[in-house]
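Heads up, one of the protein chains got dropped from this complex, but the rest are sitting where they should.
Note that the chains take the letters A and B in the order they are written out, and that residue 1 is the start of every chain.
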Amino acid sequence: MPFGPRLPLIPALLLALAMFAVPAALMVQQALFDPGLTAVHFERFFTRSVYLGVLQKTLVVSAVVASLCLLVGYPMALYIVHQPPRRRPLLLFLVLVPMWMSILVRTYAWMVVLGREGIVNGALQWLGLTAEPVTLLFNSYAVHLAMAQILLPVMVVTCYAGMTEIDPGLVRAARVMGAGPLRAFRHVFLPLSLEGAVTGWSVIFILSMGFFIVPALIGGRRDTLLGNLIVGQVAQTNWGFAAAMAIVLLAATVALLGLVRLVAGRFIHSPREARP
Amino acid sequence: MTRLTRRSLLASAVLVPLIGGMAAAQDDVELVFAGSGGGLAQVMDAVFDKPFEEETGIRIKALATTDRASAMRAMMEAGNPIWDVAELTPVDYATASLEGWLEPIDWATVDPDNRLPEQARLDDAGIAATYSTILAQRTDKLPEGLTMTSWADFWDVETFPGPRALQDSVLDNLEFALIADGVAPDAVYEVLASDEGVDRAFAKLDEIKPHIVAWWTSGAQPVQMLSDGEVHFTSAWNGRITQLQAEGVPVEAVWNGGGLKPSYIGVLKGTEHKEQAMRYVSFMLTDPARAAQFAKLVSYPGMVKGLYDHLPEEEGRALPTHPDNVENQFVTDAVFWAKNMDALQERWEEWLLQ
Partner (left out) sequence: MSEASAPVRFENVTRRFGQVVALEDFSLAVAPGEFVTLLGPSGSGKTTALNILAGFDHADAGAVFIGERAVGGLPPEKRNVGMVFQNFALFPHMSVFDNVAFPLRMRGVDKARRARRVTEALAMVRLADYAERRPNALSGGQRQRVALARAVVAEPPVLLMDECLSALDLKLREELQQEIRRLHRVLGTTVVFVTHDQGEALSLSDRVAVMESGRVRQVDTPGALYDRPASRFVADFVGRTNIVEAPAGAPGTFADIDLALDDRRVRAVSLRPEKLRRTPRDGDRRFEARVEDVTFLGAAVESRLVTRSGAVLRLSETRAGTLPPPERGQTVEIGYAPGDAVPLFD
């Protein structure tokens, strides 16, 4: 009866098949047949420096955004997990509220903040730090900042979930064995919370790889990501090439995450191990 | 009392809706129109769709769509068009026409009184409206006593300092660059036909590149950036600038060197409602009074003869096809772009990243 308990999974399986497996197969078909079997789309991608450059840029931006989120989100999660249990839901709620707004709205909000006549420029001029408005938009900094802000809640929640798995008794044990608060954190809490942190980093990396609205609206001319190129090629009905780029994007994401797992895997330990 | 058998019950259950359906067939047709949604759809609903339903009983279901060429390719590959009538940009139209996705139009029945000029009557589409990509400027940010009047002025960063924007699109920008470089608007496609002409356009674009702070990707962006003061000069679509003026933002359009683009209406090949779709096309394109009403509301005038007779002079002047404005614009060559878009866009991406 190994099949019995899995019966309720059939709807999910069908959905995954219809919504993921079939489109993915169609995408591969689009990329490889035009109409006969051809490598022309991949050849175009890998022989033109423009596309390789955008791929590299996409990887770098995604990694930097994920790292920024980690830098800000991990301490936030740490703070929340050390609050009294009754206050935590409220803090998590506050972290999640921005996610109710669409990415588009939040990107426009950044335009209001960073614009020439925006809040930051207003403050700078009021303080007399600058006479003329400074251009803060349409560059890589703005893209990184907005993407990190948009994706930050994902990091906080993932890190938080990992941290709640850690038995607080372990930190106490470390303390009573002679470790000060910092050393107890470094030797016990940090290694055990790494799994959540790496998961959060990976999720944000994956999400960033597909971003195109933020770079399109507040990026400069060099801030084109692979997602933007794919959107452009779809609009021009160059589906074969768009599909090829989407496959490259997917492959690059999987490859980099594999690398991260390989490197980080040696340091990651599940806090769920060794429960009595 | 009548005895009801199971069979008679079944029969009536099957037949009644069938008969009813047949009687109502003519009235019950619903045409699916793929438009661009938003404010434009509301205006179309008031000016065309509602009166059309009153006159013919045919309902129009307007969809807000983007990437219409992609969607049409998907429908044609699936062999099942879910749209009946579509609004098409020049490149959409060129693609659809070259691929054979549109029904031929019998102009003798659609426009029996010859109200449309010849250039608005294509084999498989009609020109429903026109818009222009023009140069827009914040008049309050101009140097004292000066006004931009041409793309050459846009390129002149000494005389007209200030942040600028252009669209992230090779289409239009090559034309603007050549006009700024002294090419006459009606000669741009002759120059672009050669590789040297394209090189000349990119070389001219090199000059302005460092001064462009933003490369916009959607029509709302230049409007927003102008109104926020994020940029002082940008290319933009004319209707949006009219709206911005109406909101009291000090902006002005420069028609000189604008890229006039028709918006086409076509009927999708394989539609089940071809006859009704043609009636809708006729209704939309051939009535000058209604076309004037539409142009008044959205600034995208059609080409039907006599349109400007129905508009006050001042409102007419704000429109791209007004005799005063149309003269120094170029008409975007849809076929040129349908053929060259891929290669030029790729070069554009490369150029932009350098």
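Please note the rule applied: contacts are C-beta pairs under 8 Å (C-beta built on N, C-alpha and C of every residue); 3 or more make two chains touch, one makes a residue touch a chain.
Owing to the predicted nature of the structure, the values given are computational and were not obtained by experimental measurement.
By the touch rule given at the top, the unshown chain touches A in the complete complex.
The chain omitted from view is touched by exactly one of A:Leu37, A:Val176 or A:Leu262, namely A:Val176.
Note that of A:Val95, A:Leu152, A:Leu192 or A:Leu226, the residue touching the chain absent from this view is A:Leu192. The omitted chain makes contact with chain A at the following residues, 167, 169-170, 172-181, 183-184, 187-188, 191-192, 269-271, 273-276.
Going forward, only the chains that are shown with their structure count from here on.
Note: centroid distance chain A to chain B, computed from Cα atoms, is 37 Å. Remark: chain A residues 48-50, 53-54, 108, 111-112, 115-118, 135, 137-138, 216-217, 220-222, 224, 228-229, 232, 234-239 touch chain B in the complex.
Chain B meets chain A in the complex at residues 67, 69-70, 73, 91, 95, 163, 168, 209, 212-215, 217-218, 221, 224, 228-230, 341-342, 345-346, 349-350, 352-353.
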